[in-house]
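Note that one protein chain is taken out, while the other chains of the complex remain in position.
Order of writing sets the labels: A and B. Residues in every chain begin at 1.
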Amino acid sequence: MALVYRIGLPLLIAALIAVPFVPQLIYPIFLMKVMCFVLFACAFNLLLGHAGIVSFGHAAFFGSSAYITGYALRDLGLTTEVAILAGVLFSATLGALFGALAIRRQGIYLAMITLALAQLVYFSFLQAPFTGAEDGMQPIPRGKLFGLIDLNDDTNLYFLVLVCTGGGLWLINRIVHSPFGQILRAIREHEPRTRSLGYAVERYKVTAFALSAGLSGLAGSLKCVVFRLASLTDVHWHMSGDVILMTVLGGMNSVFGPAIGAIIISALRHYFDALGAWVTIMVGLVFIFCVLVFRRGVLGELSHYLAVRHPAKEQKNA
Amino acid sequence: MEIFGIPHQAFLGQIMLGLVNGAFYAVLSLGLAIIFGLLRVVNFAHGAFFMVGAFIAFLLGRNLGLGYWPAMIAAPMIVGFAGIIFERFAIRRIYGLDPLYGLLLTFGLVLVMEGGFRVAMGSSGHPFPTPQLLRGAWDIGFMMLPVYRGFVILIAVVVCAGTWILIEKTRMGAYLRAATERPDLTQSFGINVPLLLTLTYGVGVGLAGFAGVLAAPIQHVNPSMGSDLVIIVFAIVVIGGLGSVLGSALTGLGLGVIEGLTKVYYSEASTTVVFLVMALVLLLRPAGLFGREEA
Partner (left out) sequence: MKTSLRLTMTAASLLALGATAANAQISNDVVRIGVLADMSGIYNDLSGKGAVEAVKMAAEDVGGTVLGKKIDVIFADHLNKPDVGAAKAREWFDTGAVDMINDLANSGVARAVAAVAKEKKRHIIVNGASNMGITNELCSPYAIHYAYDAYSLAHGTGKAVVAAGGKSWFFLTVDFAFGHGLEQQVSDVVRGAQGRVLGAARHPLGTTDFSSYVLQAQASKAEIIGIASTGADAVNAIKAAAEFGATKNQKLAALLLWIEDVHSLGLQTAQGLMLTNAWYWDQNDETRKFAKRFYDRVGKMPNMAQAADYSSTVFYLNAVKEAGTDDPDKVSAKMREMTVSDMFTKNGKVRVDGRFMHDMYLWQVKTPAESKAPWDYLKPVSTIPAEQAFQPLSESKCDLVKK
């Protein structure tokens, strides 16, 4: 595994840097969208995979950040980085609020509270005068980064998205492997015991909520800047379902597994676009299959396979 | 005459319509509650089975010339049978796992069913004629109530009461309740619990299919007719208390009325008010209005 990372990562980064220069090969805007969902799914997995909390309301963070960023860019005329930051702060705050309310319950009830709160957020954006409701908020200017770099140029924008996504993923990786991340896993495994060790479990959960929400918000803001549009699709509960789907498909017991799920789902939707509703059927079947026989997710099954196949090597590298 | 500044005609009329919607909620949440109570599976596909019920009634009528009344019997049975097959081959494999997996599995099924009907039947709705017998409208003083909608309220109450009697007063129901509380013990008394689970799922989604047939003349038959409904019905079951059968049916009717009232004062919020109620109930009375706190 480690070997894969050591060779694969630089290769991946190099390929990603090259993409905007060969638009014939892969459409950069599509890749930007994929990166947004990669970040979203990995951020979501901070809660699902690492804290064992099922949130059914993550669209609220993704979408509200998109709207706030759009508002800051279009109506307040702020520069892009400030607008994105505003969106992230807003959704992180929202996340802390959701967390504070939702963690009073467990399991399916917790999921239901997040769903209910997310529906209230959806309603607020549907009614708010600046969102354009069903028409979506558009057109949103992409603005200039630090007032200098023109983001209307797709290549500039691409690197902004790449850096933000990379930074976000790096941060998620850091969080997961920090003592904080370990405590989250301890809570997931045995909450009362963690509490008896003197950890303020609630505070950890709320913090995890805020972090996950803030990073999901970053993904939403980026998507809004890329497409110059924020719409109800981003806050609709289907988006919350989508991100669960991506995460479980990719594998929720790893840091970057959800990224693979996000790539698979986005690619299916993009490349088989012409098939219309067949794509929905395909995604559904993949999903049923995944839950029935593939429960570790793509990355989980892969590393499991490698670990079974080469147990010795794996140990040496670890 | 006015009630809080609203003409009483509009006020009572909206409550009446709320009751009609509440009737659908009641039948749907009833099935969902039974399934959760026994299988511990959050059946996300409930709305999709509702849609399939409506489509089967529509197709039976269009292709086989079957009338509304036979379809009302046949469609729920077909839907129930489909449910039984799905339980045998899929849901059965995930019993005992985290409830998350049940939710995910049925969510996948939703995608397949909705996508399938979209491919086969298109996204725009198909009109479904009101049965001859139930056309026209009653003048009930404050509004013209179409006969069919009155019929919906009536039959929903009958179905809910029937199911309640089935569960509370019959031997079958006793097995069911026993299996809900202590499946292992019930099994050891020689009752075939796995079969009971299968049948329960079949009956639960059959009820959803039945609601679909009821809704067809009002809503037009279209692939996404159950898609937003499912989370509302979810919310209702949670408000009523997961697993409480009578609770969810009553809550369904009650929330229909609350929705109707919301339409009088703040129409835009009518689809959201359910979630507001759910958030409040969960925070103040976690086990729901009729549920018991579980260990």
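Descriptive notes on the structure:
Here is the rule we go by: a contact is a pair of C-beta atoms (placed from the backbone, for glycine too) under 8 Å apart; a residue touches a chain by one contact, two chains touch by 3 or more.
In this text the structure is predicted, and so the values were computed from the model without any measurement.
Although one chain is not drawn, the whole complex shows that of B:Met77, B:Ile218 or B:Leu289 it is B:Ile218 that touches it. The omitted chain makes contact with just one of the residues B:Gly209, B:Gly260 or B:Gly291: B:Gly260. Considering the complete assembly, chain B touches the hidden chain via residues 6-7, 9-10, 13-14, 17, 20, 118, 122-125, 127, 137, 139, 143-144, 146, 149, 218-220, 222, 225, 260, 263, 267-268, 270. Panel shows chain A; residues 10-11, 13-15, 17-18, 21-24, 27, 29-30, 33, 132-136, 138-139, 152, 154, 227-229, 231, 233-234, 273-274, 276-277 of it touch the chain omitted from the view.
Convention: only the chains that are shown with their structure count from here on.
As a whole-number value, the distance joining the C-alpha centres of chain A and chain B reads 33 Å. Here chain B touches chain A in the complex through residues 42, 90, 93-94, 99-101, 103-105, 107-116, 118-119, 123, 231, 234-235, 238, 242, 268-269, 271-272, 275-276, 278-279, 282-283, 286, going by the rule given at the top.
Chain contact summary for the complex, chain A toward chain B: residues 54, 101, 104-105, 107-109, 111-113, 115-117, 119-120, 122-123, 126-127, 237, 241, 244-245, 248, 276-281, 283-288, 290-292, 295.
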